[in-house]
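For this depiction, one protein chain was excluded, whereas all remaining protein chains were kept in their positions.
Going in written order, the chains are labelled A and B, and every chain counts its residues from 1.
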Amino acid sequence: MRQHAPGTESRTTQVVLILLALAFLAFFLVMPLVAVFIEALKQGIEPFLEAVSNPDALAAIRLTLFIAAISVPLNVVFGLAASWAITKFSFPGKNLLLTMIDLPLSVSPVVSGLVFVLLFGAQGLLGPWLSAHGLKIIFAVPGIVLATVFITFPFVARELIPLMMEQGKDDEEAALSLGANGWQTFWHVTLPNIRWGLLYGVLLCNARAMGEFGAVSVVSGHIRGETNTMPLHVEILYNEYDFVGAFAVASLLAALALVTLVLKSVLEWRFDLHSGARH
Amino acid sequence: MTSIAMRKPRWRAPSVLPGFGLTFGFSLAWLSLIVLIPLSTLFLKSAGMGWHAFVEVGFSDRAMAAYRLSFGTAAAAALVNAVFGLLVAWTLVRYDFPGKRIVSALVDLPFALPTAVAGIALTSIYAPTGWVGQFLDPLGIKVAFTATGITVALIFIGLPFVVRSVEPVLADLGLDVEEAAATLGANRFQTFFRVIFPAIMPALFTGAALAFARGVGEYGSVIFISGNMPGRTEIAPLLIVTQLEQYAYNGATAIAMIMMLISFAVLFTLNAMQSARRRRLGS
Partner (left out) sequence: MNTLPIHRRMFLAAAAATALTVSLAGCSGGNKSGNSVEITNVSYDPTRELYQAINPAFATYWKKKTGQDVTFRMSHGGSGKQSRAIIDGLEADVATLALAYDIDVISKKAQLLPADWQKALPNNSSPYTSTIVFLVRKGNPKGIHDWGDLVKPGVEVITPNPKTSGGARWNFLAAWAYGRKAGGSDAAAETYVKQLFSHVPVLDSGARGSTTTFVERGIGDVLLAWENEALLAEKKLGAGKFEIVNPSISILAEPPVAVIAANAKKHGTEEVSKAYLEYLYTPEAQVAIARNFYRPSDPKIAEQFATQFPKVNLVTIDKDFGGWANAQKTYFDDGGAFDRIYTKK
């Protein structure tokens, strides 16, 4: 029965399985990606450049960058704090806490937008108070930031928690017994250990922050040049029959996704080297 | 150090490491501020509408059809992803082929690509005038604007969850067990189904469940391709938006609440299962 080494398949089976996997990926992942770029450049480079340099598009790009620049650092701080508390200590209710942190991942983005409308909208719980004090959250930049922070909430923590759990706390305990204080331990021992995982989390968090659609769509108000993020701008252009424009802006986002993937692969590679050295 | 540990609340196991109060306190505060308080408005709002009204709008015919569609397509997509995700993970872990690193990177594309971009791209591919749609349409196969289209979008969204859950487990799985099985006379299929599959089953299940949970709530990529027919291709998140747009806050809240409870149950079960497994493996 066995013509080949135990634990492996025959070369033919391997090739068939590989081809099957590649075909699946090509069909479901590569084709949409390629479609974006082809549709964007369908009418040549001129309309493409025109679409991405349009003032509304530029405003959308600026807003998207601004939102990522706020929400990513906030989630880094939270991710570090939460994973420290969860992985270095044991306390009851940890599963519940983990689930709470994961919650934004599986709550529909639309629901995440909705809760902020229920809370801060003019008819919401805090709406009248905000309005009386001249504060605007919903249909303004703060609402978009809040929704984005909510959506990307678990990203950094989820990368760090398994990593730090695996690394245990021996290194930190050693550092403490050598006389380092808490911050020194964190800065010189923990952080170097987790830096690649942290970067990885930041990358995913950033990609999602820039690309979020559902939640942001509910709280944005869609004012051109002001509260339109890039994904919302894509939708608007799409609805204006400006398909080249829509796909042009979409292709910027797709390019961003590709950059994220490349960086991520580089990180993975370094991370493998690093953890390989550790073991 | 001991004195620090002594001062900590007694309900957690003692540890020599500092910073529990600060990190735990900050995490809890930030979690409450960003996630829990906003989500609790859903509970408040639902509580305010009364049980009867809640059931009436939350389980109306239209809402039930939307749940069926959302959960059905998400389950179908999770199933497809479980099969093909396992296949992809398997080839990435076990085999060598040119461009493997690129393929591996590509698997994460759905995490990185904004959902709205995926939505318009998939629509332009599967619409009757699209790249693939033009070949399927004469055969009478409709993808865009049907439940099939929604499933295609959810397969896209969910794939990396399965691959990334299964991959590490598969990589950790020593070849020695398989070799032992083979030595004992098991053929490759027997080895796979009796030895490998049970070992990766929990991870596969976790991945598929994550893909499912994500698929149930997915909005951006689906609305472009779904067709939005009430009772037929209207997904639950879209129904929430629709309710919101017709000022039916109660309806939106009730549906959102039901979806959130289901998500929470799925996630909590997963985390509990995982930590149970960790405990089992640890002991």
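What we mean here is this: a contact is a pair of C-beta atoms (placed from the backbone, for glycine too) under 8 Å apart; a residue touches a chain by one contact, two chains touch by 3 or more.
Because the structure is a prediction, the values reported are computed rather than measured.
In terms of the touch definition stated at the top, the absent chain reaches A, B within the entire complex.
Only one residue in the set A:W129, A:W183 or A:W269 touches the chain that does not appear here, and it is A:W183. Check B:G21, B:G50, B:P168 or B:G231 against the missing chain and you find that the one touching it is B:G231.
From the options B:M49, B:A144, B:V169 or B:I240, the residue with contact to the chain not on display is B:A144.
From the options A:L29, A:A85, A:V145 or A:V216, the residue with contact to the chain not on display is A:V145.
Of the residues in chain B, those that touch the hidden partner chain are 57, 60-62, 123, 127-130, 144-145, 223, 227-231, 234, 238, 241-242, 244-248, 251.
With the whole complex as reference, residues 70, 73-74, 77, 117, 120-124, 127, 131, 134-142, 145, 181, 183-184, 187, 221-226, 236, 238-241, 243 of chain A touch the missing chain.
FYI, only the chains that are shown with their structure count from here on.
Our note on geometry: chain A versus chain B, Cα centroid distance of 15 Å, whole angstroms.
On the chain A side of its complex with chain B, the touching residues are 1-2, 6-9, 14, 17-18, 20-22, 24-25, 28-33, 35-36, 39, 77-78, 80-82, 84-86, 88-92, 94-112, 114-119, 123-125, 146, 149-150, 153, 169, 172-173, 176-177, 181-182, 185-186, 204, 207-208, 210-214, 217-218, 230-232, 234-235, 238, 246-247, 250, 253-254, 256-258, 260-262, 264-265.
Those residues of chain B that touch chain A in the shared complex are 1, 11-13, 15-20, 22-24, 26-28, 30-31, 34-39, 41-42, 44-45, 84, 87-88, 90-92, 94-95, 97, 101, 103-118, 120-122, 124-125, 131-132, 152, 155-156, 159, 175, 178-179, 182-183, 187-188, 191, 210, 213-214, 216-220, 224, 236-238, 240-241, 244, 249, 252-253, 256, 259-260, 263-264, 266-268, 271-272, 275.
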